[in-house]
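The complex appears here without one of its protein chains, the remainder shown in place.
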Amino acid sequence: MNDTTPSAAANPRHTAPPPTERVAMLRWMRENLFNSPINSMITVIIALFLVFALPDFIQWALFQSVWSGDHEACRAATGACWAVVGEKHRPMLFGVYPYDQHWRLILALVIYLSVIAATMTPAFWKVKILMPLWIFNLIVTLILMWGGVLGLQPIETSQWGGLPLTMVLFTGTVVFGSPLAVLLALGRRSHLPGIKSICVVFIESLRGVPLITILFVAVNVFPLFLPEGLEFDKLLRVMAGMAIFFACYQAEVIRGGLQAVPRGQIEAAEALGLSYWQLMRRIVLPQALRICLPGLVNHIIAAFKNTSFVLIIGLFDILTATTAVMEDPVWRIFFVEAYLFVALIYFVFCFALSKYSQLVERWLGEGRRF
Amino acid sequence: MISAAVPLSCAGGGDFSLIHFFLLSDNMASSEDSATEKLTAPDRVTPKGDTSIFNSMAFRGIAYQVLLAAFVILGGLYLYINVNANLERQGIATGWSFFNENAGFDIGESPIEYDSEDSYGFALWVGVLNTLRVAFVGIILATILGVFMGIARTSRNWLLSKVANVYVEICRNVPVVLHVLFWATVVRFLPHPKQAITPFDGAFLMNRGIVFPIPNEHPAYIWVGVAFVLGVIGAIFLGRWAQRWREMTGQYIPTFLWGCVIVIGLPLAAWLVQGAPLTWNVPALRGFNFQGGMALSPEYAALVVGVTVYTAAFIAEIVRAGIQSVPHGQIEAARALGLRPRFIMHYVTMPQALRVIVPPTASQYLSLTKNSSLGVLIGYPDLVNIGNTTLNQTGQAVEAIAIMMIVYLSISLAISTFMNLYNRLVAIKER
Partner (left out) sequence: MNEQQPADAAADPLGDETVIQLIDVNKWYGNFQALRDVNVSVKRGERVVVCGPSGSGKSTMIRCINRLEAHQKGQIIVDGIELTDNLKNIEAIRSEVGMVFQSFNLFPHMQVIDNLTLAPMLVRKMPKADAEAIAMKYLERVQIPEQAYKYPGQLSGGQQQRVAIARSLCMQPRIMLFDEPTSALDPEMIKEVLDVMVELADEGMTMMVVTHEMGFAKTVADTMIFMDDAEIVEIAKPDVFFTNPESERTQLFLNQILTH
């Protein structure tokens, strides 16, 4: 593996002393900032803008901001009022969940996030480890949130709120939506015209309507579908709606992956005598899902962001909770700070996930196997 | 459950898969007699093996489809019966007769005349128009911003590409709901009309929305509009003609430049010929509100800004990927042939980049249109908002939601048809 050595180093006669720090910096600037008249102009304009705007912003966000105290202190200051986050973070993060039970949600979040962290570690990528881990995770977090056993005070789903509710919706969407997505994708690839056309119509019509209308169906129409006396929890209905919506988008991504698996793979598996489901599960899907991994992650990120749509139908996810908190007349003028805080939570999660998927892609590109 | 060997039969062409089923079944019988006489090897064995029809692919294929169809139809029927029974029990009317009843609610803004005496059907139509108003403007603005940011991300200017990068990463990793909500709140906290912010003379930002001056109506503008349309058509013809001219004579005519001259020059000429009429309708504060000029409601502004900023981040990413998808070897090859940069852009880079850019951009347009339904969240009277009001007043949830879905499906279908047409224009035929 010698081809990583630069060719100049291989030939010592041509090695010049490295340019000094100052010259290197100048050269970098000439190459990257002032490489043409237009680029020089753009650089100057942006630099001027930054010089004027950045200090003000930093003053506002850091030096003149209020980090703790009451709204009086905030109104007196010229900077940001981060105290609003300190004051209101409990209802923002946990909604209307009983205040003295918040420790349960914190514990559930810690467990949930650690399981996610573990899931992202290649060392854990074995069905034997991940399956029990996730089953344990779901059972424990749900017990913590629901209560009613082990002496925990029972708390109805209508009282769930904030970040844990966002996480529950997100997890439910992905966990229930993914298998459905695979089935829809396979159905759409079927050469039986009846199955194919039903899947096409289902996928395309749901992709053609906004998520809001699906949530309206889940809230307003779904109860009408059931015979008298039978009822489903609203949270569960909304989750089902989001899962189906998610599945339709994901099915299209998976279809792309399925198309990219070489025909020869299917033929070889068939020649060995594998049945349709065996060859799909063992040969085609593992390869297809690997191919379309970036698309899959994109839609998983979208599913996380889409949980915020429940604001419209009145489930108390983190955004609904924040909006409700910001109705407080004393604090409402500090909405920018509150929304920035919520935006930061979404951003951290989504950004981390997308960077992580790029990392996995690089691992796969390097031919690393797990 | 689909039978094991099903994908096989479409192995070769795929196009004969269905026919093939039927062909197969009668061949089995007919081939028997014709085969025996031509057979060269006399030791023909009588085939053993399974002959049960239940293991036949054709039978299974039909059975699966019949089962699924039955499931869908019976399931639909069951739901239909339940819905009817439930509605009857709750005393809710069904059918579309509410369409002609008085809506009885006001709509904050409408591109056409509407009052609460009008019917539900008309109110919903206003909603459709309001949705289209957001979608249309949003798509144009998001395209401009997105293309600019996308090109900026591939710029060789380090500062510019970093700024664009920060924009894209922040905006696309925050939910669109939060974008819209944030801008709606920002608009709500703008000052009262009396203390309105004036970014430039005659324009005002305030909590009642945005007002800005527009030119007074004048018959000359109709001619300017006609001239513009003629200019666009002229530019298209010019492009065609220039290409033919180049093929015949080898001379290059800078079509883009001349196209711009025609598209801008013709309306300008028309305007000048009519005596260059220009008086501004400048908004002015009368009492508690502004009169004159063009006014955008705060909800409209917030919704457009929210969905635009969000979608533009995705379009920027698509544009960047499209530009970078053109292999560097292509550009090197073009340079080696001695093509000038603008030829390279026009004949090598753009056609290949557009092929990658157009399909995902189309789906971004669709998602922007669907996200315009967030109007319901901030009180903008879009289709979903008015549909929701209708739902609450009449209780006819099924019909109200069905209308929303049908309208959005039609819009989606229209946009994707249009984009497919465009895609066919830019798609490169390799084979």
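Going by the order they are written in, the chains are A and B; count residues from 1 in each one.
One rule holds for everything that comes next: a contact is a pair of C-beta atoms (placed from the backbone, for glycine too) under 8 Å apart; a residue touches a chain by one contact, two chains touch by 3 or more.
Note that the coordinates shown come from a computational prediction; the quantities given were computed from them, not determined experimentally.
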{"item": "Of A:K196, A:R290 or A:R332, the one touching the omitted chain in the full complex", "value": "A:R290"}
{"item": "Residue touching the undisplayed chain, where the options are B:T51, B:Q90, B:T249 or B:T279", "value": "B:T51"}
{"item": "In subunit A, positions touching the absent partner", "value": "262, 264-265, 267-275, 278, 282-283, 286-287, 290, 367, 369"}
{"item": "Touching residues on subunit B - with respect to the absent chain", "value": "3-5, 8-9, 11-13, 15-16, 20-21, 23-25, 27-28, 31-32, 34-35, 38-41, 43-45, 47-52, 55-58, 60"}
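Basically, only the chains that are shown with their structure count from here on.
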{"item": "Touching residues (chain side subunit A, partner subunit B) in the complex", "value": "32-33, 35-36, 39, 42-43, 46-47, 186, 190-195, 198, 205, 207-213, 216-217, 220-221, 223-228, 263, 266-267, 270, 274-277, 279, 301, 305-309, 311-312, 319, 323, 326, 333, 335-336, 339, 342-343, 346-347, 350-351, 354"}
{"item": "Touching residues on subunit B, where the partner in the complex is subunit A", "value": "1-11, 14, 17-18, 61, 64-66, 68-69, 72, 79, 82-83, 85-87, 89, 155-160, 163, 169-170, 172-178, 181-182, 185-186, 189, 366, 370-371, 373-374, 376-377, 384, 388, 391, 397-398, 401, 404-405, 408-409, 412-413"}
